[in-house]
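Removed: one protein chain of the complex. Kept in place: all other protein chains.
Up next is chain A:
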Amino acid sequence: MRPLLLKEWIKLRGRLAAILLGCVAFHLYFAMTLRQKFTLEHAEMVFYQVGRIGQNIVAGFEYVPLAIGALLAFVQFAPEVARGHLRLSLHLPIATNRLILAHLAVGTAVLVTLFALNAAALAAIVGIWFPAEFVTSALSAAVPWMVAGLVAYFGGVAAMLEPQAIRRVAWLIVTAAIVALCHLSTHRGAYDDAIWGLILLALLFVPAIPWVARRFRDGGGAPSPGVGRPAAIVLIVAVCAIAAPVATGTLFDAQMEETQIFFSPVSRTFVYREHLRDHEFRHATREGADLDRKTFQTLLPFIYNRDMEVWGLLPVTIDGRAFDRRALADERMIFELKPRDIADRRADVPVYPLIESEPGQARLQFPEDVFRFTAERMEFLNVDTLAVEAATTRIFTEALAEKGFAFPPRLVEGRATILKPFDEGYLVVDAKGAVFHIKRAGGRPRVVRTPIPADLGIRSIQVVENAQRRFLGLLLSRDGRLFLIRNGDYRLVPLPTAGYVPDAMDYKLIMNPVAPTATWSHAAGARAAALAPDLTLVDTFERAAPERPRGWAERVVRTFVPFEIRLEARGGDRLEWSFAAGAWTAFAVSLGLAMIVGGLDRRRTSRRERLVTVALTIAFGMFGLIAARLTGPAWPERTA
């Protein structure tokens, strides 16, 4: 292998220097833009934008690994395929597979080294202005981009080695599709549950590339045996299955809105709004009476009070009490918990601002420090210097210790924004499960050990700072129970949750003094519970979402789609893989296609190849047929 390493080193050294130079240029640019950001804005605001809003700290870097992967494939293999130079190496006394895998190993090692250098540069630059938690977050965000770089390298190599033009295009399409999957989201943690699938797809290239190289050696002739072709088939079938829903979605899928159910405090019945098609909605009562939009809105004065005021319908009398617009708006309170809000579905940077809750002015203001928890203290850092604020750290740590706080905490929940009427600080679950309420008041710690049971098993807390100050927020337990946390005494008020799936549904509690309503919904339908003012259950109603109408063109196209693989964010920012079988007609069409193709190929291909084509078409429908065609003999075989 040493002679091969020597050759690769001589071939690549100049080009690698150029790539490295490009990387240095990018990181200089990145450092300058970050510096400029801190010059133009206060550091605490930048921390808020990056840490809380989720602004991409390394914008532009997502394309760096991709460019490196594609460039490396080009500079390593272009000199090999030009005039068929690779034949020189293919004649060396070494097996073709080992030779190609050795080249790939060199390329992968170079790629990993370049990625590591880039990651180190990234960490060093981010670390100038941000604490380590931000560095970790930035590096983890870069992982799918590096997978994209790896795919670009492997795919680029496959495309360059491929001897036939149409298949070269196919390799580029397969590569572009997987790369696109790696760039679906820049949200932190978006790929935490999905990266395995992308890595698996990338690894399928490894056996496929020596197989392509053997086809290069053979001038694209008959396919060679081994695992390379099955790997290429799996890649092509997977990409077809991933591309199919994107294509049909682009062509046909109108976004369907979820059904909304409310309990009308006026008519004392459930009313709902459901999406039928395009811009068409249906408004109706639980009993089935259709409503026009205006009537629907007048039944919900706590929600549509502004419209009602315009229409001159206010004040409105409900249960003998008159409400004008101001009263309607003030009495309404909304608590909402979406899957993306749940603590273990978020990817927070665990560095938080503790806003002064008694600012002595109308507006809240971000402090010039941020805090983080370590194993033994609540540590405050100056946002300008990143130095530990020793005094603040000491007084807060002591205040917590005084109340029996066990470090490190399991959960830190709060709303780090100044766009709210007041600040309630953070609800923090300590190492033993006890819940502490931590605020900064007059620069001093105000710590309350709440009576919330330590054995409740808290999954997430949604702090809500509402002007009414009746409730502190929502608490979700690990067993799916949901509670309102009462302000003052921290008493937990249970909410109805029958059929509620926190990971997939939006939960909304619309509070008003007459008839509070809880609703939880997802794409398949919605459920609502009417509550008494003391939040006891009065009535429930459930409605399935109407089926989306499909035109004839969509139905025809879908008969060719045997199954779909989706990578999408359902309920939050986290991307998840899902598999859906197509209609049975797709398999009938596949079977028919297999028979037709088998018949047509009778005189052109070998019996074995016909069997492969038919088997793949039966198994994977149209996708299998495409895969068989793109991996079979480059030209029609003659039966020997």
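Basically, a residue touches a chain if its C-beta (ideal position, glycine included) is under 8 Å from a C-beta of that chain, and two chains touch if they have at least 3 such contacts; residues count from 1.
The criterion applied here is as follows: contacts and distances are computed from a predicted model.
Given the options "HypC/HybG/HupF family hydrogenase formation chaperone", "3-hydroxyacyl-CoA dehydrogenase", "ABC transporter ATP-binding protein" or "Metallo-beta-lactamase superfamily protein", say which is the protein name UniProt records for the missing chain.
The correct option from "HypC/HybG/HupF family hydrogenase formation chaperone", "3-hydroxyacyl-CoA dehydrogenase", "ABC transporter ATP-binding protein" or "Metallo-beta-lactamase superfamily protein" is "ABC transporter ATP-binding protein", the UniProt name of the unshown chain.
Among the options A:P93, A:G320 or A:G551, which residue touches the chain absent from this view?
A:P93
At which residues does chain A meet the chain that is not included here?
Residues of chain A in contact with the hidden chain: 2-3, 6-7, 10-11, 79, 83-85, 87-88, 90-95, 217-219, 221-222, 635-638, 640.
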